[in-house]
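Complex shown without one protein chain; remaining protein chains in place.
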Amino acid sequence: MLKNFKLQTAEHDVVKLNDEIVEFVKSSGVESGTCTIYTPHTTAGLTITSFWDPRGLEDLQDEIRRIVPTRIDFKHQHDTPQDAAGHIKSSLIGVSMSLIIENGELLLGHSQGIYFLEFDGPRNREFYVKVQSDK
Amino acid sequence: MLKNFKLQTAEHDVVKLNDEIVEFVKSSGVESGTCTIYTPHTTAGLTITSFWDPRGLEDLQDEIRRIVPTRIDFKHQHDTPQDAAGHIKSSLIGVSMSLIIENGELLLGHSQGIYFLEFDGPRNREFYVKVQSDK
Partner (left out) sequence: MLKNFKLQTAEHDVVKLNDEIVEFVKSSGVESGTCTIYTPHTTAGLTITSFWDPRGLEDLQDEIRRIVPTRIDFKHQHDTPQDAAGHIKSSLIGVSMSLIIENGELLLGHSQGIYFLEFDGPRNREFYVKVQSDK
């Protein structure tokens, strides 16, 4: 079972995906299996971090921007510096992840949020969720 | 087949998980498949690095601390600076990974160690290992 989801991001957006993914896993009827989440973009990423404090999500994008500054002297000059930096951020954070389904539910820690990280934007984006049953 | 493992970490601990995971894969009897490893925490991570030199494991935590300093000026102020930095480290390193099982054994390089990285601690922690057979 595979589902494609669309989203519209703001610049440097951090979008929580838990609701859509948890619901899709439940609706799949899979009791035990794995869940693969994937986005086809090169200036975005998928990650898990705490959802309790919205300010913490700002810290995440701030810190990624500090680690990979939006410099004007990247060798890649076909697009904006934000695009060049975004490719590197996407590579560091990753665009796919695998999670575990047990007893019909996605295993998630009590404060784990699954997030779409926008490293450019605003953009029309998409991601895929695939549920694979053990048998 | 899914198994939950508990561990007790020290502050900034680096705990090798190879023995438990390799043994669980063998005991599952799965000849060919995949192995998903996952931890439900937001101030910890799972990674693979060389296990030959214990000093190298100190380098890893030192370097992650250098890349994401434990600053007092994170926007997230509900908990300690170590907690705020830990959320970002966990997001960068990741909390899940998928490996390959072939001929009844986990594919692992001759010096690859699977590690639980504690970015806070000491804490009671857990992780899950799921083995999924090809058929």
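Letters A and B name the chains as they come in the text, with residue numbers starting at 1 for each one.
Here, a residue touches a chain if its C-beta (ideal position, glycine included) is under 8 Å from a C-beta of that chain, and two chains touch if they have at least 3 such contacts.
Not measured: the values here are computed from a predicted model.
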- Could I get the residues of chain A that touch the absent chain, sorted low to high? 2, 34, 36, 38-43, 67-68, 74-78, 84, 87-88, 90-92, 94-98, 128, 130, 132-133, 135
- Which residues does chain B use to touch the chain missing from this display? 32-34, 47-50, 52-53, 55-56, 58-60, 62-63, 67, 92-94, 97-100, 102, 107-112, 132, 134-135
